[in-house]
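A single protein chain has been omitted from the complex, and every remaining protein chain is retained in its original position.
What follows is chain A.
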Amino acid sequence: MTEPTRPPVGARGPHDEAVTEHGRALQREIRTDARHERRVVLVAALVAVLATAAVLVVLAALR
């Protein structure tokens, strides 16, 4: 069994996970998740702001 070691923070260098093909795939997954996270939270916030503004404007107009 290979001995897993804790890699340096933000590591791209030679440690047991990063040097393997699987390790590189995990690194790509981290970058993909970071992009996905940015997209999800920013889109949600933007749409929520627009929806809130639209509802308030409509309600004010109907008042």
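Here is the rule we go by: a residue touches a chain if its C-beta (ideal position, glycine included) is under 8 Å from a C-beta of that chain, and two chains touch if they have at least 3 such contacts; residues count from 1.
The rule is short, and it goes like this: contacts and distances are computed from a predicted model.
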| With one chain of the assembly withheld, which option in "Flavodoxin domain-containing protein", "ABC transporter permease", "FAD-dependent oxidoreductase" or "Glycosyl transferase family 2" matches that chain's UniProt protein name? | "Glycosyl transferase family 2"
| request: Identify the residues of chain A touching the omitted chain, counting contacts across the whole complex. | output: 1, 4, 6-11, 17-18, 22-23, 26-27, 29-30, 33-34, 36-38, 40-45, 47-49, 51-52, 55-56, 59, 62-63
